[in-house]
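After the structure tokens below, expect a handful of questions from me.
Excerpt of the complex: some chains, original placement.
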Amino acid sequence: MRLQDLKWTEVEALSKDTPIVAPIAAVEQHGHHLPVFTDSMLLGEVARRAEEAMGGRVAWAPLLWLGNSHHHMDFPGTISAEPRAYLDVLNGLIDNFIAHGFRRIVFLNGHGGNIVPSSQAVFEARQRYRDRKDLLLLSATYWATGPQPPDLGPDFVQDHMEHACEWETSMILRLAPHLVGPIESLEAVPGGSAFAPASHGWTTKDRSEPGHIGDPGRATAEKGERLFRHFTGEVVAFLEKVVAWDGRSWNGGLA
Amino acid sequence: MRLQDLKWTEVEALSKDTPIVAPIAAVEQHGHHLPVFTDSMLLGEVARRAEEAMGGRVAWAPLLWLGNSHHHMDFPGTISAEPRAYLDVLNGLIDNFIAHGFRRIVFLNGHGGNIVPSSQAVFEARQRYRDRKDLLLLSATYWATGPQPPDLGPDFVQDHMEHACEWETSMILRLAPHLVGPIESLEAVPGGSAFAPASHGWTTKDRSEPGHIGDPGRATAEKGERLFRHFTGEVVAFLEKVVAWDGRSWNGGLA
Amino acid sequence: MRLQDLKWTEVEALSKDTPIVAPIAAVEQHGHHLPVFTDSMLLGEVARRAEEAMGGRVAWAPLLWLGNSHHHMDFPGTISAEPRAYLDVLNGLIDNFIAHGFRRIVFLNGHGGNIVPSSQAVFEARQRYRDRKDLLLLSATYWATGPQPPDLGPDFVQDHMEHACEWETSMILRLAPHLVGPIESLEAVPGGSAFAPASHGWTTKDRSEPGHIGDPGRATAEKGERLFRHFTGEVVAFLEKVVAWDGRSWNGGLA
């Protein structure tokens, strides 16, 4: 169920136990071969499929494409909120939904740079409403809602998400092949930090001249469809747990 | 030309005199009969038509549906940024485009509640870059880019935009009639403030129990099409002036 | 009635329906011929006359000369609050008066650069006290409280307010001719933006080297007196509506 299609009287009539899912993504450089709207397109497609699967049991806010992408600002076309403004925006969204009486609020994230700020926002909001024991405030990233790593098949060269990589390129090839530039000549750019698992402050220029990280040359539309199915399944399974929550327990108390 | 479809290398290759148009709208209650996404749908359609008309001469950012709608917060389904967070977001967008080298930046607005904050943001940004004489920072509202009031035809009962009114309802009837509830029983709610032209702080509950202001019962899809054509024409004419700007003069210096 | 002359016990004894009028102006360059205190002097005179006319029915805060004038900061002598600090100051004034129990709070503005921020502040404050239905929060500019344009007589070359122009120069000639420099040699500087009615971010240097906009060479003290009488009349008529407000209705409900 899409919130944006409802009248206010219909929103008022919803059970306040209905989870609100707010998809949050980004507009930022995705290498020489993918459009800047990539993250928003991918999350949009996962959300579209999951919305269809779950029907009226979950209410979806419109996708917020403005994300936390200052690490990509050296590349034209990146549109990014200031880090603190982004925290304010996410906190404000939670405030909105709580003001309207909802109790289960989920950021469904589609951009690596949003992981930390959405966690920070969920923390801040939970403390702001610390006397409320009936709130479920979550932030989940669509490629990381289930056990890791996914078993995607032997033809994949990556076993985790990177940036403008085999995975993302495959999904855009599935979704909008006319927007994909030539990928044959793209060299793989290794991911990871020598200091992992420490959090390492970076800008993309530290890591990749063309802008991609991973191996986009191995992408195919067929892999993209497999990825969409996999992630949609994971997201739906995750949201089923949100629906089934008993309204009080940290550990789920799933019926 | 839609920025979101471009790769960063394509954005880099654009002339930096290309106007960037950032459509800004809202998600907020629109009475008993219209969906909360109304403002975003209407501006999206005007932008879609204008984008088509202007081709590669203007670059369009994706539409930002998160607006300044706290005056509607008593009605469930409204999603609104905190007033100061909204100012930060708009300032940040201008910063982004200037960082990428662009000089003509236009907020194309589709929500009454955004008029003052987008003017404030344009002011703040202009002062922040006060030594730049080559910047054109504008905020324009799609129903108010040309001379007022428009000559729309004798069958219109309103001669200016209100909220969830004859005009907006007509355009949604044109665009998505399946999302429009019954309008026959809706009474006209008068607009205006007894203290006009003073700026009058209000919440919607001060003015309208159902949420609409104006006379939605007079709406038709055909009026909607006329409005879309009128506003698209006005917006295109306005953007032509932005394109034609000589790069320096306050008064246009149009070639 | 001037708040500043009262003891706290006298303020406590006032009816809380008494409108509080807070005059807000500016200190900023006014061309080669007028003092930087021009806006504050002019609003001060209008306020003085209106205060005299309305007696004990309205309480006047002292005039706040610190305004939003960063667009004039290239000219020495301009004293201007940071844009956000100015919003905070105006919000704080509203908070003060509400804390003391008052319900009708009016910014009476005398500076173009304050129009947007005072509207923003009134909006923000109204949302902050959104559960209060008995509040009347207004921001009005002294030359724009009534129908526009005024009918001032055929000898006027301007039909609206500009900056350090025929109108302002005339009024300072009436009020403090010893502070006015030679005006004969001043050329008219055209106002307006080629992109009107869009909001256009500007600094004064974009528009005028000497600092004035409009035609100060046509000013006379006699015109100034006519302007003072006209504006005082308009302000008094506006404040009479504030006094007559029924305490609840958006549309006035004037008795």
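Each chain carries a letter (A, B and C) given by its place in the written order, and its residues are counted from 1.
Rule of thumb we're sticking to: a residue touches a chain if its C-beta (ideal position, glycine included) is under 8 Å from a C-beta of that chain, and two chains touch if they have at least 3 such contacts.
Predicted model, so just to flag it, every value in this text is computed and none were measured.
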Full complex stoichiometry in copies [only 3 chains shown in place]: 6
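One rule holds for everything that comes next: only the chains that are shown with their structure count from here on.
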Arrangement of touching chains [line / ring / star / complete / other]: line
Subunit B onto subunit C, rotation angle from CA fit, given as a multiple of 5 degrees: 180
Cα-centroid distance, subunit A relative to subunit C, in whole angstrom: 48
Subunit B partner contacts - residues on subunit A that touch it in the complex: 3-12, 14, 27, 29-37, 40, 61-62, 64-66, 73, 75-82, 84-85, 88-89, 92-93, 95-96, 99-101, 179, 181, 211
Complex interface listing, subunit C residues touching subunit B: 70-71, 73-74, 83-84, 87, 106, 113, 115-120, 122-127, 130, 133, 135-140, 144-145, 148, 190, 192-195, 197-203, 205-207, 238, 241-242, 245, 249-254
